[in-house]
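Left out: one protein chain. Kept in place: all the others.
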Amino acid sequence: MKLVYFAWVRERIGLAEETVEPPAEVRSVEDLLGWLKGRGPNYDSALAAPEVIRVAIDHEHVDHADPIGAAREVALFPPMTGG
Amino acid sequence: MKLVYFAWVRERIGLAEETVEPPAEVRSVEDLLGWLKGRGPNYDSALAAPEVIRVAIDHEHVDHADPIGAAREVALFPPMTGG
Amino acid sequence: MAPEPVVPLVRILAGRIEMAAEIAALSGSGAVGGVVTFSGYCRDEGGRLEALELEHYPGMAEREIERIAAQAAERWPLTGCHVLHRYGLVKPGEEIVFVGCASAHRQAAFEAASFLMDYLKTRAPFWKREHLKDGTTGGWVESKDTDSAAADRWHRL
Partner (left out) sequence: MAPEPVVPLVRILAGRIEMAAEIAALSGSGAVGGVVTFSGYCRDEGGRLEALELEHYPGMAEREIERIAAQAAERWPLTGCHVLHRYGLVKPGEEIVFVGCASAHRQAAFEAASFLMDYLKTRAPFWKREHLKDGTTGGWVESKDTDSAAADRWHRL
C-alpha cells in the first residue's frame, strides 16, 4: 500500500511518500492512523491529533471509520485551505 | 412642468417630452395620469392601463399616490427591462 | 467601528465594457480577497435577433444605479463595487451589463452582486427593444414578474 503525505503531515513525518504493509488487523482508516502513529516520534508528532487528519483513498475523501479495503494509495493531509 | 416619456409610452404619445401646466386640482401622480389621459387618443392609448405606468419625479421613482409637489421633471415609462 | 462604505463606480456607456480592466481594477491592491462579477449578455434568440436597442433615461439612469450601489456598499463590507450598463445598440453575444463586487468575505461579494442585479433589473431606467434580422423592429421586451420577485426577496432578509 502506497502512503502519500501533504503539507505539515509530510513535513512532520519527513517523507512525501512510502510503501507500507500494515498487519492484517489494520482494517479501518482509524486503525491505520493508530498503527502509523506507533512507528516513531516523527509519525507520533504528525498524528498527535488524529481527528484533524484528513484521509483520501485512491483520490476520494473517506471517513476515519471507513475500511481501507484494497486501497492502492492512501493520502494523509491536514484540512484543506485551497480556493 | 416638464414631462418626459420613454419606450412605448413615448411612441404611443408621439413625443419624447413636452411642457405642460396642469390645473390646480391635479395634485397626485394619479391625478396627473388621469388628466393626461384625457388630452387625446394618443395619450389615451399610452395610458390605457395607468396602473402599469411607472413614474419618476426629478429622477426618483414615486408611487401613484405620491403628490407631484413642485416637480420640475416628471417621467412616464413602462416597467424597466435593463440589466 | 465599521469602516466607511466604499464609493461605487457607476458608468453608463454606449461602447463595449472592458471586463478584464474592470476585474483588474477591482482586484488591484493586494488587499482584496475575492471578486464576484456578473455579466449579462445579449442572446441571439435562435438567430432571429440582429441587435437589442437599449433606451435609457439619461439623467436618471446613473443616479438610480448610484443609489442602488450605495445601498449595496452600506449593507455589505465591500472594498470595491463597479456597475457598468450599456445603452444603444448591442449585438448578440455582446455584454449589456457588468457588476463587480470585491470583498474580503466571498459571501458578501456574492450577495452584493446578486442584490445589485436584482435591483438593476427592476429599478434602473432602461428599456430593451428587439431589432430582427428580417429588417423589422420587434416589440419592446416585457418585464418579468420573476425579476420583481427576485428584488423583493432582499426586503425579507
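Chains: A, B and C, in written order; residue numbering restarts at 1 for each.
The rule is simple: contacts are C-beta pairs under 8 Å (C-beta built on N, C-alpha and C of every residue); 3 or more make two chains touch, one makes a residue touch a chain.
Keep in mind it's a predicted model, so treat the numbers as computed, not measured.
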Among the chains presented, those that the missing one touches: A, C
Positions on chain A where the hidden chain makes contact: 4, 6-8, 56, 59-61, 73, 75, 77-83
Missing-partner contacts on chain C, residue numbers: 19-20, 23, 27-44, 92-93, 95, 106-107, 109-110, 113-114, 117, 150
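To be clear about the criterion, only the chains that are shown with their structure count from here on.
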Taking each chain's C-alpha mean as its centre, the one farthest from chain C: A
Cα-centroid distance, chain A relative to chain B, in whole angstrom: 72
Where chain A and chain C are represented by their mean Cα positions, the distance between them in whole Å: 48
Averaged-CA centre spacing for the pair chain C and chain B, given as whole angstrom: 26
